[in-house]
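A single structure is presented below for examination.
Here is chain A:
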Amino acid sequence: MPASLPDVDPLIARLATTIAPTLTPDTVIVGIHTGGVWVAERLHAMLHCALPLGMLDISFYRDDFSRIGLHPQVKPSNLPFDLEGRAILLVDDVLHSGRTVRAAMNELFDYGRPASIRLAVLVDRGGHELPIRPDFTGLTLTVPAHQNINLSRLDDGHLTLSLA
Partner candidate 1 sequence: MKIHIKNGRVIDPMNVRDEVTNVFVAAGKIVAIGHAPADFHANRTIDATGLVVCPGLVDLSVRLREPGFEYRATLESEMLAAAAGGVTSLACPPDTDPPLDEPGLVEMLKFRARNLPGPRVYPIGAMTQKLEGKMLTEMAELTEAGCRAFTQADAPPTDTQVLLRAMEYASTFDFSLWLRPQDVSLARGGVAHDGAVASRLGLPGIPALAETVALATILQLARETGARIHLARLSTRESIAMVRAAKAQGLAVTCDVASTHVHLSENDLISFDSHLHLVPPLRSLRDRDAIREALRDGSIDALCSDHTPVDEDEKQVPFGESAPGASGVELLLPLTLKWAREMGVPLMQAIDLISWKPAQILGVPGGNLAVGSCADICIFDETAEWVVTPKALASQGNNTPFLNHPMQGRVRYTVIDGHIDFESLRF
Partner candidate 2 sequence: MNPQLTADGRLRHLLTLDGLPRAILTQILDTAESFMDVGEREVKKVPLLRGKSIFNLFFEPSTRTRTTFEIAAKRLSADVVNLNIATSSQTKGEAILDTVDNLAAMHADMFVVRHSQSGAAHFIARHVAPHISVINAGDGRHAHPTQGLLDMFTIRRFKGEFHNLTVAIVGDVLHSRVARSQIHALTTLGVPEVRVIGPKTLLPTGVEQMGVKVFHTMEAGLAGCDVVIMLRLQSERMKGALLPSAQEYFKFFGLTPEKLALAKPDAIVMHPGPMNRGVEIDSEVADGPQSVILPQVTYGIAVRMAVMALLAGGTTA
């Protein structure tokens, strides 16, 4: 187990730096509940986006629904803009199998037809099961299959990564 994981804030800052040159005025940032929204909120502020932040809850699109049922706290998705023809920057905290991202893209297409979708993740931990790769990555790690990497938010709003 790695002795310590890096601080989150510098990772997000680096992510913002790499994203900034690619941003067009009509790009919207959409975070995936819950950790992706936290990262997206930071990016949204750092990148001075004019358009409001979007949030996705992919509970209704999960492919393991019939096995594990509905998540007990489903939050409504909130996309306060028209998706049609837009460039979307999809943000999640950790990329693992890629199933969450697939579900998120399915949901996005049910709202309309975006011009493009690019993916930004705080951590790419490996273990991909689908042909989905991030366009922007804060940190690349190799984490054994039996372990999980989690982003959590402290009461003061501070974000931390942990391994379990």
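If you want to know what made the cut, all candidates are chains of the complex that A comes from, given by their letters.
Note that in this section a residue touches a chain if its C-beta (ideal position, glycine included) is under 8 Å from a C-beta of that chain, and two chains touch if they have at least 3 such contacts; residues count from 1.
The shown structure was predicted, so the numbers you read here are calculated from the model rather than taken from an experiment.
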Chain A in this complex - touching candidate among 1 or 2: 2
Candidate 2-touching residues of chain A, taken from the complex the two chains share: 57, 59-61, 65-70, 72-78, 106-107, 109-112
